[in-house]
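Have a look at this one.
One chain of protein is taken out of this complex; the other chains stay put.
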Amino acid sequence: MYSPIIIFEALANGLMLGAVYALIALGLTLIYGVLHIVNFAHGALLTVAMYAIWLAFEKFGLDPYLAILIVTPLMFALGYALQRFIIGPSSHGSDNGILLVTLGLSIVIQNLLLAGFSSDTLTIATDYAFGVVPIGPLLLSLPRVIGLGVSLLTALLLWFVLNRTDIGKAIRAVAKERLGASLVGINVAHVYAMTFALGTACLAIAAGLLMPTFYVSPTTGAAFVLVAFTIVVLGGMGSILGALIGGLLIGVVEAVFSLFLGDSLGQIGIFLIFILVLLVKPTGLFGARG
Amino acid sequence: MLKAHNLTKRFFGLVAVDNASIDVPEGSITGLIGPNGAGKTTLFAMIAGFSPPNEGRVVFQGDDITTEKPHLRARRGLARTFQIVQPFAGLNVRDNIAVGAYLHTKDPTEAKRRATEVAEKVGLGRELDKLASGLTIAGRKRLELARALATRPKLLLLDEVLAGLNPSEIRDVLPIIRKIREEGVTILMIEHIMQAVMNLCDSVYVLSQGKMIASGEPKVVCTDPAVIEAYLGHGAAARMQAEGAAHA
Partner (left out) sequence: MTKNFELILALAFLALLAVLALVGLPGNILNLFIFMMIVALTAQGWNMLGGYGGLSSFGHAAFFGTGAYTTTILQTTFGINAWIGLVCGVALGALVGALIGFLSFRAGLKGSYFALITLAFAEVLRILANSWDFTGGASGMMVSLKNSFWDLQFADRRYFFLILVVFVVLGLFLTRWLERSAFGAYLIALRENDQAAQALGVDIFRIKMQAITLSAAITSLAGCLYVQNFLFIDANVAYGSWISIEALFAAIVGGAGTIAGPLIGSVLLLGLGEITKSFSGGIPGIDLVVFGIILVLCVAFAPNGVRGYVADLYRRRMNRPPSSPKIV
């Protein structure tokens, strides 16, 4: 039998990991909600951000949390450029085109990283990596508590950007009524790229939160892709709140499955949920268009 | 031949079709008219099996087909065209039509031969090798018609096949429709162009805001005050009568 403390700790861990998942999914769902595209390169871009955080630490001795402040604008710019100059023009706006272009990009990115960094796993050693926060009888990992806090904060910030700023309003206008938005003079290509950039910037924050306790290798992001898609589908494609709740839920599910089945089989729980959600949820809500 | 009884379709709050019935006798051309958004296309979709009705029944040649899938209805001899044309854009005209012809033959050569035949019948004989995406609006409407015909239907549902055509193109298509009927195909057609309705239809049904408000001979229905009001707004019939009196 498992003692209640272990189970509670697993749950709490799941919640905290889930918050970072949610952050990754947030970017994905934002992009889907506005551009109606499944961004297959999302995982590879996460990997890029993780390497950037690692480089900042290795080359400049920058603390991962501080590095977020530098990597975020860089990722923002990268996301903008990718959508504006590559994904947008080359996909001709077709669903399948976008899927294939982002798949192609993810392969390119992943293997460029492989060529540049080899397949070794890299980690960052910080003195707080094993810090704990005692809450009642539970001992929680300090980086994960920080992860939870910052993720929620980012979600809040994103909500603010979408609802209280001009670009946010433009984004929501385009998401709702693309043609109408372009008729009133909104530059749709720019708004698309801004959305993609915001979604990519979320990854920089997630990377900074992950690196103190996690590792990075060229395929790390790929492992997160299906998890992020699961969350997005679970929470409803394009829904920010859905991504948040879905992320927390998936984190808990993974923690519980891993506790009972071991790490490698634990992942299966996520895939099964993903498959089930796709199969059972009526297709009208997310499947065939119109 | 076709009896649709008390069909109702709701989209969320909106009642698109409200307890509407329609009866299409064998060998006839029956018209279905009504203002924009009346629910005509929705009614077609229920008859052809693309959209399950919330209430009501569809009976075709004595069989209840209310819950049958569209492709099975097509096999029974019920074919439809789409108001918003749905060509197989990447295929040429011949291959587009052949898809319909495969319903009765599995032999590709034979299917293509029949496709050519049908194409000539609807006036697409010279565009057989053209891609569907390269056709004009008029051409695409003909293609819709040709594909449906290639399935050798007993009942043909035409959803505004004349919309978007210029008068001379309409003049070309009218005899084609008449000829199809003469070859024994029953037709139910949605049409906005009254001249065509008067010209072709034995009887018409009028749908307005989801409800069937009138039916009968075209000439009679057109002068029905309820119908005029449905098209031109409340009080229109009275105004027209008043105007008519003033002119007289």
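Remarks
For reference, chains read A and B in written order, and residue numbers begin at 1 within each chain.
The rule we apply is simple: contacts are C-beta pairs under 8 Å (C-beta built on N, C-alpha and C of every residue); 3 or more make two chains touch, one makes a residue touch a chain.
Nothing here was measured: the structure is a model prediction, and the numbers come from that model.
In the full complex, the chain left out of view touches A, B. In the complete complex, the residue from A:Ala77, A:Val108 or A:Ala189 that touches the missing chain is A:Val108.
Of B:Leu91, B:Ile176 or B:Ile228, it is B:Leu91 that touches the chain left out of the display.
Interface note: of B:Val15, B:Val59 or B:Val99, the residue touching the hidden chain in the full complex is B:Val99. For the chain left out of this panel, the touching residue among B:Ala20, B:Met46 or B:Ala74 is B:Ala74. Although one chain is hidden here, its contacts on subunit A can still be listed: residues 38, 86, 89-92, 94-97, 99-101, 103-108, 110-115, 118-119, 218, 222, 226, 229, 233, 264-265, 267-268, 271-272, 274-275, 278-280, 283, 286-288.
Touching the omitted chain from subunit B are residues 48, 50, 69-72, 74-75, 79-80, 82, 86-91, 95, 98-100, 102-103, 105-108, 111, 131, 133-134, 147-148, 150-151.
Everything that follows uses one rule, which is that only the chains that are shown with their structure count from here on.
Computed centre separation for the pair subunit A/subunit B is 49 angstrom, with centres defined by C-alpha atoms.
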